[in-house]
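Got a structure for you, written out below as structure tokens; questions coming shortly.
For this view, one protein chain was removed and the others were kept in their places.
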Amino acid sequence: MIGHALLFAYGCFSLALLFCLYRVVFAPGLSDRVLALDTMAINMIALLTLFGIDKGTTMYFEASLMFAMVGFISTVAYAKFVLRGDIIE
Amino acid sequence: MIAEIIVSVLLVLGGFFGLVGSYGLVKLPDPMTRLHAPTKSATLGVGAVLVASLIWFPARHGVLTWHELLITLFLFLTAPVTGYFIAKAHMHLGWSRDDLPRPAPGKDWATFCDPDKESLVDRQPGD
Amino acid sequence: MSHLIIAPVVLPAVIGPLIILWMRHDLLLQRVFSVAATAALAGVALYLNLLAAGGEVQVYRLGNWAAPFGIVLMLDRLAALMLLLTALLALAVQLYAMGSGWDRKGRHFHALWQFQLMGVCGAFLTGDAFNLFVFFEILLIASYGLMIHGGGEMRLRAGVQYIAYNLAGSTLFLAALGVLYSVTGTLNMADMALRVAAMPAEDTALLRVGAVLLMLVFAIKAALVPLHFWLPSTYANAPGPVAALFAIMTKVGVYGIIRFFTLVFPQDAVTQSVVADLLLPAALFTLAIGQVGILGTRHLGRLAAFAAIGSIGTLMIAVAQFTPQGTSAAVYYLVHSTLAAGALFLVMDMIGARRGDLWLRLDRVMPGNGLVAALYFVAAIAVVGMPPFSGFVGKLLVMQATGGAPAMVWIWAIILITSLVAIYALSRAGTILFWKSFELGLAPAPPAAAAAGPKLEPDEPVQDLGDAPANWLAVASVVLLLSGIVALTAFAGPAMRLAEATAAQLHDPDAYVSAVLEGQEGTK
Amino acid sequence: MIRRLFPHPWLSFTLALVWMALVNRWAVGSLVFAAMIGVVVPLVTAPYWPGTNGYRAPSRIPAYLAMVLWDIAKANFTVARIVLFMPRRALRPAWIAVPLELRHPEAITALAATITLTPGTVSCDLSEDGRALLVHAMHAPDPDAVLDEIKTRYEARLKEIFE
Amino acid sequence: MELLLSSAIGMLTAAGVYLILRRRSFAVVLGMTMLSYAINLFLFSTGRLVVNAPPVLRDGAASYTDPLPQALVLTAIVISFGMTAVVVMMALGAFLEGGDDRVDMPRADRLPADSLSADRMSGDGDA
Partner (left out) sequence: MSPALIAALPFIGALLPGLLIRSGRDVAAISCATATFIALLGLCLHIPAVMAGEVVTARFEWLPSLGLNANFRIDGLGLLFGILILGIGLLIIAYARHYLSRQDPAGVFYTYLMLFQGAMLGIVLSDNILLLLVFWELTSLSSFLLIGYWKHLPEGRQGARMALTVTGMGGLAMIAGMLILGNIAGSFDITDILQAREAIQASPYYLPALLLILLGAFTKSAQFPFHFWLPHAMAAPTPVSAYLHSATMVKAGLFLMARLWPVLSGTPEWFYIVATTGLATMVLAAWIAIFRDDLKSLLAFSTVSHLGLITMLLGFGTEAAAVAAVFHIVNHATFKAALFMTAGIIDHEAGTRSIARLGGLRRLMPITFVIGTLAALSMAGIPPLNGFLSKELMLEQATHAAWQGHPGLVAATATLGALFSVCYSLRFVWQVFLGPERQDYPHRPHDPGFGLWSAPALLAVLVVLIGLFPDSMAGWLVAASASAVTGTAQHPHLALWHGVTPALMLSAVALAGGVALLALNRRLLALRAAMAWPEAKAIFDAITRAVTCAAGFLTDRLTNGSMARAFAAFSLTVVLCGLWAFSTGGWQGATRPMLPIQPVPLVGWVLLMVATCCMVAFHRRRILALVLVGIIGLMVSVSFIYLSAPDLALTQISVEVVTVVLLLLALNFLPKFTVIESPDRKRGLDAFIATLTGLGFGALAYVIMRSDFAFSPISEYMLANSYKLGGGDNVVNVILVDFRGYDTFGEITVLGIAALTIFALTETLLAGATGRRLRNWVHDSRRAGDRHPLMLVVVTRLVLPIALVVGLYIFLRGHNMPGGGFVAGLVVSVALVSQYMASGFAWAQERQKINYHALIGAGVIAAGLTGIGAWFAGLPFLTSTYGYVKLPGLEEFELASAMGFDLGVFLCVVGAVMLALNSLSRIARTAGETVNLHPMDIDPSKEARR
């Protein structure tokens, strides 16, 4: 059962990634792209966690944490860039 | 067994919300509406998966890890900020102040106010 | 095992940070410590030469790991010689940098200088292929910093090209190392040599790719045609003393080719033809394009840069023979061309400081015309390889070493014809610079208005270069380099004996290999 | 002394918890280390927390969190329904200016975060005097109801906690 | 799997090369980034591919991913980061000094500004 659930989740998040990619490429403005990138990072974390459950290892936790951090920092950086030009004022 | 069911449900739920969040990104008509989908759904989606993992490891491998909780908390802590910033960026790029309600007569939203306004500028470099 | 083997790396690696930590606001302290460190480096290098003169290859096993698992430093005659050459060049040029005031036109000159030395010395010492990459990167990144020292539009633009091109080169280096590891499963050069030798003939395709990519990597550093495009603008726009120090940088590429293609892919290996077939034509083109460039340019910096390219061509002709005779000629010529190119760049910088720019055109008589002219004359003779200096000896050696080669006619013809072009070009430049100016009948030029680049310490009196047409330190530095050339000429016999012993050691890699892989008791 | 050592006791506690969660091992050594971190890291970062002081009723935080979590879960179903089934034309997005009674930056942040994480609303901006919050609602046929819910359900409680 | 990885490497390389050929420093930086991705993957692949291997030593594990290329890639990542930082800064400097971000050297690098007034020059044999 867990296997099927995993497979389903894998599929969902993979598809989600493709949706995000679509939005990154075809977007009216930068804010949409940044949003999509951020969402991508989150989906990636989910995939990593799934992978950890699948392989029975907690070794990928740091990577997930890093992804979360990266998503946050780069989103803020892009947004600040749009808003102010200079991200570290 | 119970744990497995719970985990499976959480996984399915997580996958569903993750997908919906990203689908919303594609489907919803305008950028501001699109912002709603991922800030919540994706967060909950990944949250569900993380909780599933949190349950799964002690149940299956007998090791309790709190790492997933940390990640979840981190995401919940930061998601509003990213949403806030993306919204601001979008307002800055795509909205005129006249299309928005005013906070108070004579006042403006921070994004639209004059950056060189006296109250905001503390000092020039070299002071 | 002497710990001094690693001193050429550790010494600058400690002095550099110390300068940053404690001396970054005090130029005098920086100068004192930096020169002292370079002088100490020269001393260490001298000692290491004595150590290597015994003919035994010295091994230093870093981390006490057994080879081929850890990184080893290897000291043989070639490495020791290159270290000494580096230290002496650096010492002389450093004096120039101080004398001419270049070191105060930006931040961190001395720290970067030390890091540059660290990189170069590390590259010469290492016995590990990937570690060579790391030290290439150190010397490159320090060179980026030094290259743009003092700033200015052209210099920065040239710097961007320089970095971009070398980044691509570094990428290629990694690719080559990856290929070699994927076949041999090792990174230790001696171990790799053993494995390459044991490679079955029907399975050499990847190995050959690795060898040829590696050669291209070194060819970039050495500025062999058609991978030379990065050099002219870089060297022409680099500060004079930095360009002079860079004379050793192209030699790092040459060193790499000599090292790898005598040790890992020697004459009899299946990979050798890959290199030998490509290297000689490239060297001939390099020589031709370099020497023609001397005539074809109107910028003194580029002129010196093309001269450097040309000398690499000559050098690689000798290397490409892959015979003991060719290699010994190459070693001799390498020392000569390093000193000569260094001197030429410094002289060009002196001219630039006195004339305000480096364009080859009619201008007023510069201050100290006679002295600069004399230095130019000697440096130019050395560069074009006319007697009585070592360039001539080196040219003879190279020609003699290629005497029986199948392509002898081509080699000799190109060497001689391009020499003529260079002689004409340098005499033309010299007459314009030092003689024609008298035709204007004007008084000597006033001190150069503003030395290039900003001055960062307004409180410190920065002497204008024009005020001191013959800053004794700067002149002494050029004279030092030129006297090195004279010494190399006068003691050509002993020098050549050293070169021959070096070549003999290089062409007998078994001793090197066994020094690394045998006698490893007491290691982890 | 204690005040100097623990400029932000809640932070110290949180960091100690974070450390324990990270090492994921209940041992004396880890606890000692966690305690050390609880002291050192807030001290190191204290300069970045000028002028923050204690809250009025921190004990009410868990209850508030629980409520918000529940709202989040609910919100997701709402949003999922809208995303999947609501035709584009039927969407009624709206901008809502929420006048604030909260004054503490932490409190305002908490409110804004709550709004973002809960049903169909995202907090978008603050007014230039910090006295109003701009909220965007994804589908709000009746903006005043949303405003009302924010004021009563969240802001009031946060005011109790913080001020 | 090998096919996927090698095609990705090829694609990244091609993209990198194409961008570097684009004559503007920002494109060159992007191209360098692409190339460094490609080379990192390539270098990693020289240890051959293994999936599902434990990343650290573990009792009873049958196989590991070759750790040496990984260490090399790590070093390469760090170094190329340093290099990228410098090239970005230098490109910015060149732009600020020169007013454009072309990577080609201008004519003024090879020819003097007054190269048209040949009387002051000595390009010919007479000097």
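Every chain is named by a letter (A, B, C, D and E) in the order it is written, and numbering of its residues begins at 1.
In this section, a contact is a pair of C-beta atoms (placed from the backbone, for glycine too) under 8 Å apart; a residue touches a chain by one contact, two chains touch by 3 or more.
Keep in mind that this is a model prediction, so the values were computed, not measured.
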* Structure fact -> Output for the hidden chain's shown neighbours is A, B, C, D, E
* To do: Using the touch rule from the top, list residues of chain D that touch the missing partner.
  => 11, 14-15, 18-19, 22-23, 27-29, 32, 37, 41-42, 44-45, 47-52, 100, 102-106, 108-109, 112-113, 126, 128-131
* Structure fact -> Residue positions on chain E contacting the omitted chain are 1-30, 33-34, 37-38, 40-42, 44-58, 64-71, 73-75, 77-79, 81-86, 88-93, 95-97, 101-107, 109-111, 123-127
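Basically, only the chains that are shown with their structure count from here on.
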* Structure fact -> For chain D and chain E, the contact-path distance works out to 3
* What chains touch chain A and also chain E? -> none
* Structure fact -> Taking mean C-alpha coords per chain and comparing to the overall C-alpha mean, nearest is chain E
* **Distance-maximising chain from chain C - centres being C-alpha averages** => D
* Express in whole angstrom the distance between the two chain centres, defined as the mean CA positions of chain B and chain D. => 12
* Please list all residues of chain E that touch 2 or more other chains. => none
* Pairwise chain contacts under the document criterion -> A-B, A-E, B-D, C-E
* Which chain A residues qualify as touching chain B in the complex? -> 1-2, 4-6, 8-13, 15-17, 19-20, 22-23, 28-32, 34-36, 38-39, 42-43, 45-46, 49-50, 52-53, 56, 58, 61, 64-65, 68-69, 71-72, 75-76, 78-80, 82-84
* Residues of chain E that touch chain A when the two form their complex -> 52, 54-56
* Structure fact -> Touching chain B in the complex, chain D uses residues 18, 20-22, 24, 72-73, 75-76, 79-80, 83-84, 88, 91, 93, 95-97, 99, 109, 112-113, 115-118, 120-129, 131-132, 134, 136, 138
